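Before we start, here is the structure in question, set down as structure tokens.
One chain of protein is taken out of this complex; the other chains stay put.
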Amino acid sequence: MVCGMNGVTLIGNLEESARKAVQWLVNKTPIRGIRDWGIAFSLWPVHFTTACCGAEFAATSAPRFDVERMGFLPFVAPRQTNLMLIEGTLTRKMAKAAVWVYEQMPDPKFVVAMGACAIDGGIFWNSYNIVRPKDILPVEIYIPGCPPRPEAVARAIIMLQKRIRRGEAVGLKF
Amino acid sequence: MSEERTIELLIGPQHPSSGHMRLYAEVDGDIVVRLRPNIGYVHRTVEKLAETKKYIQIIPLVERPSLADTANHNLGYVLALEKLLGIEAPPRAQYLRTILAEMNRIHSHFYGLGIHGIMLGSSTIFMWGFADREIMIEMAQRLTGARLTYSYIIPGGVRRDLPQGFEDEMEKALRYIERRLKDYGKLFLRNPVTRARLEGVGVLKKEDAIKLGIVGPNLRASGVPYDVRKVQPYCAYPELEFDVAVREEGDSMARVLVRVEEIRQSMRIIRQVLKQIPDGPILSENYLKMIPPKWKEFVEKKGRIKFPAIMANLRPPKGEAFSRVEAARGELVYYIVSDGSVTPYRLRMVTPSFRNVVLFEHLIQGCRVADIPAIYGSLDYFPPEADR
Amino acid sequence: MGLSSENKIEDIAKKIAQSLQGLPIEISTKDEIITVNVKHENLVEVAKKLRGVGFDHVKSVTATDFPEQKELEVIYHVSSFGDLDLAKVIVALKTRLSSDDPRISSLIEIWPSSKYSEREQHEMLGIVFEGHPELERLLLPEDYEGPPPLRKEFKVKTEGIQG
Partner (left out) sequence: MMNLMDLLKWILDLLFSPWLFVPLIFPGLITVFAILLFIIWFERKLAAKVQLRYGPLYVLKQLGGAIQLVADLIRYLFAEPIVPEQTDKLAFVLGPIFLFAASFIPCVIIPVSSSFYAIRSDIGLLISLGLLTFSPAIILIIGWASNNKFSLIGGLREGYLTMAYEIPLFISALSMAALYGTMDLIEMVETQSEGTWGIILNPLAALTFLILAFMSTSRFPFEIVEAESEIVMGPFTEYSGILYGLTMGASYVKFYVLCLLFSIMFLGGWQPVPSLLSWSPLFSRIILPGVILLLKSLVIMIFGVFLRSVYPRYRIDQALKIGWHMILPLSIGSVFLSLGLILLGVVP
């Protein structure tokens, strides 16, 4: 694409240059810091329960553990969220939906795998109908346990927050 | 050119109130013309895996499908296994099993109540339900050491004895829950909006309930007083007094109220159990004598069972066993075929949720779109339990 | 369980035997379970009679694969909600069919509660229930390929020592 402007001619792909410019701007120190702070304190997981760990995940946002304290608010549609918790076993049928949901989420987005099943199958390791999340999604943090206690989930959230603020979590594509 | 009147809504598996399933709803305006549930999103092949695992290893396996109601699943399986092995747990163990099953029923019903609340839009009821559920989880944790997956009930008995001071703590917890139930009445059950949403919605007639083989609170809300604890009592239930909560209306509200009444009855049972519990061993004599003397001392002092070696390779004789228990969501059926080896030849597990799946297509037809979550929630359907 | 309930179960077993008179069946009683063995050609007839006695729902439909005999065993566990005396017993309606081309007439007309169980057994063991309105995939993914998982020929990985 060629843009002419007061005698100056820019040659190149405008969209790509714009993206590069935005990327450069976003990665500047103060802006990056602010962005990472905002993301860290506004992790909204999508309402997507894949298996039985959902019971403990729900308990995590319930009064006794109350992860809303950290700005963690389970939200409804994938478009508005930036975190995906694989809650337990991922069956083959569910794995398709999981990839589908993950692709609908806007960048930056993170995946946390919860429970022994999400790590390597857990008690269902030899089942013919399960998928290991690491094969299909870029998992950021694994939470061991069967099911993990809500404290463990809360700890994973704090860990993720720290990683985001240190710039270690790779939730960004562009 | 024919005019297309309906659109097909795909509700789930990523939907705030779908749980782990998909509902195909054909919608004409605001009316659901046809609804088909598509289950199997959490099908983890428990029945097949059971054929490769030893009998004792299956205890945690059958708990996983119903994480909110593990004790009853554990109990049902062990009862079937005991029938195969031809042993029976001592009376104290029977009472301990009963208490855990009832505690589990309470927290499972609170779970259902909370989920139903959020489906209707009342986040407060969700939070309250999950907060009060924690009380029973905490008590269960004192008894068994785990929050949800207890694996407490083993063939021939239970793993642990009552901890010290359990009775007093439990009495406190029960008083608290009684107090809270009044608040639920004020904020949710008698709330005009809740009543408008639930009364007369999703009516299940008695004949239909029987015909479709519905189980649990959903069946009792339609006026069928069927409760396995009464019809064919197991554990300590024959010696306990309690009423079967029955309502005649059969609508969503009746299903909720039956659950609330069952919470009350469960509390009544727990109180009686703690009063009547006999002294004695918590593991069947047959197994207790196999524990080496060094450990036996530990078992008697601490009230904790060290598994005797025989448990690792239980070999029931050839045959088959059938057991049914009243789990929180309804009747739970186990059928085991043994070929005399260390693994079962066939384990059939029919969970209450699986038997209630049929209600989706039966009840939701002709309702409004907004009624889908209202009815869904009132069924207290737990998809992993149905898919196994 | 006292003596009276034992008697009751025997009474019910007698009642069932009476109503099923003239049909080629075997009845045996163990605990609260009354087992009725039938040939699969007679299944519908027997089921209708049992329905007449008052057994109004199916608790589970279980099929088991016996590869040595090349047979599948199908069991309908039936009981009653309407009559709480009958609810104390469970009738296990057993039948056997060849595992090569397992076909059996569906009992959904008699017991609508068997709908999902029959569908599940269809996909898990490949039994065709003739007359079932929607004999489709239920739990497995739509694109699943391979033998029905609960057949014994379908092997899953096991831990080392067992092989």
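Going by the order they are written in, the chains are A, B and C; count residues from 1 in each one.
What we mean here is this: contacts are C-beta pairs under 8 Å (C-beta built on N, C-alpha and C of every residue); 3 or more make two chains touch, one makes a residue touch a chain.
Since we're looking at a predicted model, the values are computed, not measured.
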Any idea which chains on screen the missing one touches? A, B
Candidates A:P106, A:P138 or A:G167 - the one touching the absent chain: A:P106
Quick one: which of B:L9, B:L274 or B:L314 touches the chain that's been left out? B:L9
Checked against the full complex, the residue among B:L96, B:I118 or B:M139 that touches the missing chain is B:I118
Chain A residues touching the chain left out here are 26, 34-35, 37-42, 44, 62-63, 66, 68-71, 76-77, 79-80, 82, 104, 106-108, 173-174
Residues of chain B in contact with the chain that isn't shown? 7-10, 15-17, 27, 30, 117-125, 127-128, 131, 187-188, 191, 193-194, 196-197, 368-373
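One rule holds in what follows: only the chains that are shown with their structure count from here on.
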Farthest from chain C by Cα centre, which chain is it? Let me know. A
Name the chain with the Cα centroid closest to the overall protein Cα centroid. B
So chain C residues touching two or more other chains come to 140-141, 149, 154, 156, 158
Please set out, as single numbers or ranges, the residues of chain B touching at least two other chains. 40, 43, 45, 48-49, 52
Using the touch rule from the top, collect the residues of chain B that touch chain A in their complex. 13-16, 19-20, 40-45, 48-49, 52, 60-61, 64-68, 111, 114-115, 126-128, 130-131, 133-134, 137, 147-149, 384
Sites on chain A touched by chain B in the complex: 46-56, 58-59, 62-64, 76, 78, 89, 91, 93-94, 97, 100-101, 123-124, 126-130, 146-147, 149
Given the complex, residues on chain C that touch chain A span 140-141, 144, 146, 149, 154, 156-158
